[in-house]
Structures are given as C-alpha cells and as structure tokens.
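Some chains have been omitted; the remaining ones sit where they do in the full complex.
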Amino acid sequence: MQLAEISSVSLAFLGSGGAGVISTGELLLEAACKNGWYGLLTRSVGPQIRGGEAAAMLRLATQPVDCHADRFDLLVAVDWLNAQRFALEMPLGPRTIALCDPESGAVPEFVRAAGVRVIELPLKAMTAANPEWRPNMIALGAALRVLGLPEDAARAAIENRFGDKGAAVIVASLAAVKGGADAVESGVLPARLPAPAASGTARWRISGNQAVGLGAVRGGVRFAAAYPITPATEILEWLALNLAKVGGALVQAEDELASINMIIGGSYAGAPSITATSGPGLSLMVEGIGLATAAEVPIVVVDVMRGGPSTGIPTKSEQSDLNIALYGMHGDAPHIVVAPQSVSDCVFTAQWATYLAEAMQIPVLLLSDQFMGQAHAAIDRPADVAFVGQRRIARDIAGTYRRYSLNGPNVTAMALPGTPGGQYTADGLSHSERGTPSSAASDHRAQLDKRANKVHEFDFGDHWATLHGSGEIAVLTWGSVTGAVLEGIALARTDGIDVRVIAPRLLLPAQPERMAAALGGVRELIVIEQSHGAQFYRYLRAHYHLPRNVRVVNSAGPLPLRPGDIYRELTAERAA
Amino acid sequence: MSDKADAPSVSTLSDLLAVAYQIEVDAIERYKMLAEQMETHNNVELAAVFRDLARAEGIHAAEIRRLAGDVDVAALGPEVGQWMTGDSPEAADLSSAHYMMSRAEALRMALAGEERALAFFEEVVKSVEDPEARELAKQLVEEEREHVELCHQLIRRHDKPLRRLGVEDPDAPEPQG
Amino acid sequence: MSAEPKPAYKASDFKSDIAPIWCPGCGDYHVLLSITRALAQLGKPPEQVAIVSGIGCSSRIPAYTNCYGFHGVHGRALPIATGLKVIRPDQTVIVTTGDGDGYSIGGNHFLHACRRNLDLTMIVMDNHIYGMTKGQPSPTTEPDLDTALTPGGTGLRPFNPLVIALASGANFVARAFAGNIGQTTSIIVDAVTHPGFSFVEILSPCVTFRPDQRSWKTQVHPAPVDATDDPARAARRIMTDDGFNLGVLYRGNRQPYTPKFGGSGCDLSELEREFEL
C-alpha cells in the first residue's frame, strides 16, 4: 500500500502547559504553507483552561487535505508529561520517528509499544546553554529539518507572530530554530514531502469556524446574536469583529433563548441574521426555530457539534446532533439542514445557507463540528459564488397586505417595518393569510401546506451533495467525515476497488429523486458516520430507498475517523 | 374614573363647546367598543343596545357641532377636552362590562355616564365666568337631565333582578395559549 | 408643542380591524386604548411603530393595533424587540406583555433588557395571574390566593417588578392603572419619549380570574412625590409604598445603549485579507 495521490507528512508536537506546543504547530503550519504546501492543524488539550497537556497535530501536503492520516510520521515531544492520554488520538508505527529529550522523562508506553524510532533532542541541555532559547522553538527547528524544510521557512511566520514583542525575541527565536535544526539529521524520516507545485489560486489559512463566519457574511448576513459556547465561540468572535466592518452588528445575549429570538427580531426588521452555538445551546433554541418556521422569518443557526449527550465533551468532535437538527422542533416545522464537508466547504455552505434562508424565508441549520470548526487549514481561496440572500420584499403596497397569501408563490413578499401599508403581526399561532390568529382547520392546513411546499418546490441544484466515483459499492456519509472517506476510497482504488461516494450537503429537505439517481446501480451500501446511535443511517432509512445490502459503520466521538478505517471497511467488505 | 381635579378647565364658550363635543366623541368610541365586545362574545342583544347608545350620542355630537358654528370643535376637542388621570364623564366604564350583562346593566352603565356629565356641566355653570358659556352650560345641564331621566325610565322598563356577574355564569372559562 | 404641525393622528389610526377577544371588563381594553391614544399623540405614522409581545391575554395586543407587530413565543418578547430595535433604531419599539410572560418565564430577559438599556418601552399588564391558562399564580400573585394549581395559595411573597427594574438598570420606571386611561396615556407618551429602557407597570384587572381586582379602581392614587433620578431613593420609595402609587417614579439619565455599527461598511474582500498566506 502506497500513499497514492495525496502526498503528505503527519506530525505532532506534544507537551504540557507552558511548553507552547500549540503555537509551535501553528507556526509550522504557517511556515509550510507560506512556502507552498497545504496543511491541516488540529489540537487536543486536557480539561484545564490553562496549563494542561496539549498536542498540536499537523498534516502537511502538496494538495489540500481534509482529514488526518492514519499514522504520524513524526512526534516531537517537548516533554512527555501526561502524554499517555493522547495514546488513542495518536496512531504511531515502526515508521514513526519520535524526537525527545531523555532528560524529560521516560518515553510513554504507547510510544514504545508502537515500535517508534526514538531520536534524542537534548532540549534541556540546549536551553541550559542558551537561556534565551525556548524549547518549543528548538522543537520547531528540529521538525523543519527532519521534514526537509529550510529553517528559514519559519522566518516570516515568526516575524509575523512575534512582531510586537520586539527584535530580541525574534532573533532568539530564529536562533533557537536554527539550533534545533542543527541538532538533528535531515535524512531520518522514511517519507518525504515533495516540493509543492506552484498553484494558480491564492491560498488561505483559515479555520472552519472563521470560514463559516466569512461565508455567512458573503451570503449577506449583517446581524448576529451571541452566547458563547465551545466549540462555536470563534464564529461569534469572528463575526463580532467583522460584521462591524461591513455595516452590521453583533449583540451578546444573556442566553440562547435570547440569542435565537434576537436574530428573529433582527431578521423580521430586515437584516439577514445568524447565531452559532453547540448542542446544549441548540437545545435551548428549538422553540425559537419553530417560531421562525411558523412566522416565516429567515434565520441561520450554526451548530458546531461536540460530544454528547448533555454537556458531553465540549472540546471534541462528534456527529450526534443530527437528530435534533432534523427533528428537534415540536409540531410540523419545515426547515433546512445543511452540513459542510471540510474547512474550505464551510465558506460555501455558510454562504449557501444564508441564501437559502432568505430565498425561502425559513430557518436554516448548518451542522459543522468541532473537528472542522476548530481545525486550521491551508486551502485554496474558495471560489466566489453567486448565492447572496435575496429576500422577497413587499414594497409599494396597495390594498390589504397579505403576509401569508395563498394566491401566488408560496414564498410570499415580506413587508419590512417602516413600509406604509405593510403592517402585519408575525405570529407563532396558526394564522390566516393576513397573519391573524385562527384555529380553523382550513387556515391551519393551508399554511402547513404553504410552508411545506415552498421547500419542496425549491430547486436546490447540484450542491445538494458531493458525488464521487461510480462503483457498485457506495459509501454514504456526511459532514467532516467526508474527507476521510474520500481518502480511504482513493486508497481502496489503488487496490482496484471502485467505490462511489455520496455525501449530501443538504440533509433536509431530503432529495429522493436525486438520491435515487446517485444510488443507481449500487449493489452494496456502506453508511459511515460518527454517532453512537447511527443517526445518519436512521435518517437515510426514513427518507430514502436504500439498496438491500447496507452496512453501517458508526462510531461515537471523540476519535476522528481516518482514511485507513474506511479502507479497512472497504477491503473487509470484499473479503466477506 | 373622572375626578373633579382631572377635569379640563373651561373658561370660554369655544372651550365649553369643544369639551362638550369631546365628551360625546369619547362616549361614542366607548359604546362602539362595548358593542364590538358584545358581538365578539355573542351577546347580540346588548350589542344592539350599545350601537343604539352610540347612535344617540352621535346625534348629540352633531347637535353640538351645529351649535358651535364656526368653532372647529373636532380639532379643538382633543386638545381641550382631556381628563388627566381619568376619563371623560360620559364615557362608559369598560371595566364594569361583562359578556353576560343584561340590558338593564348596560343602561345603568349609560346612566352613570350621564350622571357624571350632568355633574360636570353643573360644575361649569357654577365656575365659568363667561356669560355665553354659562348659558350654554345651563342648556347642556338641561339636556343631561333629560338623558338621566330617560335612562331611569328605560331601566325601570327592563329591570330584572341583578345577577352577580361572573358567579352565575354556567360556562367555565376556557384555557387558551 | 413644536412649531411644525404634526400630522394629526387619531387613536383609531392605530387600531386594527381585528376585534379583541378579551373578556368584556378586562383591563387590557383600557391599555389598548391608552396605547393607541399615546401613539396618536406621539405623532409617528403607524408603520414606524413596532409592537412586540409574548403569549398571554395581554400579549394579544400587537394584532389589535395597526402597527408592525410580533406575537412571539411565551416569555421572549424582549429579545425579539432587541433584535428589531438594533437593526431598526428608527422604529419606535414597544413591548407589551403580562406578569407571567414578562416576570415568570421572561424574567431573565427582563433583567437583561433593563441592564442593556436600549431605547425600548416595556409595558406590562399586570393582573397578578395567568389569565390565558385559567388562573394560575404569577410572580406578583398574593401568597394566599387559592388556585387549582396551588391549593391554599403559593405561600410565596409576590415580587416587586418596579424594584427589580430599577435594580437591574431600567432608565424610566412608572406605575399606571388601566382604568385611568388619561394618565396611562400620558405615562406611555412619557415612557416612549424618554431615552433608554422605559418600564411601565400597568395594573390591569382580570375580571374573570380576579374579580376582586375590580376594587383596584378605588385603591389607586397618585404618587405623593415627583419622580426622582436617584435609583436608590426610588427603590426605597417603591419598596415601602402600598403598591398603588401611580405615576412616573424614576427617570434616569443613563445613556441608552447603541450597538456599534460599522456604518455602510467596507468591501467584503477586505475581510479576506487576514486569511491570505
């Protein structure tokens, strides 16, 4: 088995509080990417706010990567304290190299057990000799050398980051990097990253959470209400700073009940509006989302999923909020659910979500997750797309204004406050065409039809799913797991197994005809997802006709699925 | 309800005309509201009574407008005819309404308004210095006396033993929301 | 009075054609009348006024007016009004709610809206009961009121919304009685005109579940002193009054909150710069 198509190197920096391994990872990502490579960085930390053990996990590649690899090629330990808790997150093997200082403790069991080749990096001695060198900068230099990157690659990144700390810090850091590089040999790594091909497009370094913020603003969002929660807060923070730049505003709310209702108010007033949260916050928002459905007020709600149920694991990823996103509202409450598939796709999907909300005057839920939300990636600049929210607005109103008119299109023109003659009362009660409360069966059913039909009539186009390949075996997956699936399938292809991938970006409304076409000729289906309860599989059964032969590969968080997991499933399939 | 201290001060004829007019306007508004309430609550009989009362006050209003001649009472009314903390005297007390109220009860409501109006104009007769205004006030007092008497007559005709509102209602309230 | 002639609005210009379904005798009819009169006096056209409510008998007001309205879910009128006002500061935004909607399920937003001090007016029709759901106690209900949900009474001290409003930062605090339409109207005009968050508690009898409240009209009386701008003094006065003092009780001078908008804004591509490698 060869690393075909994707040529990448994986490494991790490990260390405990104060070792600075996360920033080291960020610097390396920036350094490599400024020099033409692509990459992905995620972090894993202990439960402490500050001072816990931490790992920065990187993958550098010659083309964009959306998941981690199956094995780390390089481990750089600034110290080994508490490193054992990363055992499951850090698959190693005999081809892995570990750089560490024997003086900073014994190599942990999971590293030794994997047969890793340990190479000494005398951090303590070097910092003793050069008191102004920081161990993490030495580690950075060592990593650069082992990876075969010039130490100078990090210069710009370091200058950038330490610019405001003064020249001395920059000089010391560069010296430490050089020292670290010189302390190791360059030929130790079995794998090697080829020089990057010059890419035509501009490249970005961005996190999934930032990407959601940007996409939403591109789609027209100008108002946000915020209640912080891990791992969604960065979306709100990005919006706080950037909405102000484009003439919008963010308001901090007292709780999620307030934030969801604030954006309903803001959108009613005319501003495309958003909020972002995670599972516990979404739970508090479902009543508001139902109101937005009933009153036909467009809003975008982002859920960056984390481990559940309840408070669960706030800092780790899982795909287990699918159920509540699809079905969490009381009553029949049509709404849209979309899910991006990678950091880069977050830009597109958030923009599209805003567009869909405005076009259909409906709540749109966007399901991201901790993995892609907090991952930093170097990507090609996402293309500009034409999806910008265009709400049907009632302007020159003559005669009786019918906000929820049943004559004409199901998406009805909305009057904005200030428009003469457009006065109406938006209402969560069942209502007549004018919005007046009514408990008549005729009104109730007519408006239920209207709200369902505006969604079913809408043409969602090709963006409904990512489709790939054409084999008789198909994998159905969604969200951030798609990256690993696509890579796993590329691996299988080198074994001659042709596998089709269908990854819906649009989860609600279901697209039965499109799915039927996508599944045409499929003999065996593998459903892959990251939830304990196989929520995606149940959803697929509920809404689609699936082939007879279905296998479900579902695992709870917090460990990410990797390409090899997928590859093994595919080859097991064949062996069986 | 209306309180002497709240009453607008009347010193000229045009003030008095405006206030008198406003009193009628407020009364009309109130009777229409009551009529609407009774329609909503299926008490058609009373709805008709209140519509009649509104119509009667409308006739009074027209009369005052005629008396006023050039004085634009419609414009002046809202400015001069303001009772600060309370209500204009003839306006029916909405809070004493009940969806099952009887004709006699409705008439008592009207009577209370007429009596308040009578008291108000009597007060004006006493306090106003402008002779023309006093003359008009006297005329209005006479008219209100007639209204009071008419109410008494009607009440006698329709009076039935008073029910204790809300207590004798055979229908329990229905929860909503 | 300003020199320019205002367009002359009548209260009826602010009334919709929907007939209220309140019980005849309900105080809320008076409040509706006072609001429409106040709006006529304020002289803005109906489309420049938005009225937001939650759920309850009192919360039915928006649709009875001819303004923009939002009849949201139970307890959440204030956040909706907040979003609306932030986006449309030119609109006059009024929240109409009840003692259940505003003080029980909506208590947290009450606290924080007072603190946030946006230029909003909150009008609470307080009848010391949940009218709409058939007579359960609210936070302002007397401890000994026997109800089906609390046989023998709650045993809880009613809370004092005016003190809470003051303590949490409302910039204008007043108490009115629904039956006093003239005074209520002028208090509402005052509240809407006063900058920042204005809180108006209106004692509004529920004739169906609290027929005893018919006696309120004999109990209310004007506050003996004028409004103060000292919150501590106002709090002391309110904590020691009989609950029937009517009038403007506090008139603060805090600057209203105005969210920072970036004006017309920069080009979107500027936002991308931070990501460029």
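Just so it is clear, A, B and C label the chains in written order, and each chain counts residues from 1 on its own.
The criterion applied here is as follows: a contact is a pair of C-beta atoms (placed from the backbone, for glycine too) under 8 Å apart; a residue touches a chain by one contact, two chains touch by 3 or more.
All values derive from a computational prediction rather than experimental measurement.
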Per chain type, how many copies make up the whole complex in this structure file? A x2, B x1, C x2
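Quick note on the criterion: only the chains that are shown with their structure count from here on.
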Quick one: subunit B and subunit C, Cα centre-to-centre, how many Å? 29
Find the geometric centre of each of subunit A and subunit C from their Cα atoms only, then give the gap between the two centres in Å, rounded to an integer. 42
Mind pulling the residue numbers of subunit C that touch at least two other chains? none
Of all the residues in subunit A, which ones touch at least 2 other chains? none
Which subunit B residues qualify as touching subunit C in the complex? 1, 6, 29, 33-34, 36-41, 75, 78, 82-87, 93-99, 101, 165-166, 173-177
Counting only contacts in the complex, subunit C reaches subunit A at residues 16, 18, 45-48, 50-52, 60, 62-63, 66-73, 75-76, 78-88, 90-91, 108-109, 111-112, 259-266, 268, 270-272, 275-277
So in the complex, which bits of subunit A are touching subunit C? 30, 33-34, 202-206, 210, 214, 217-218, 223, 225, 242-251, 253-255, 257-271, 273, 287-288, 290-291, 295, 378, 381, 415, 417-429, 435-437
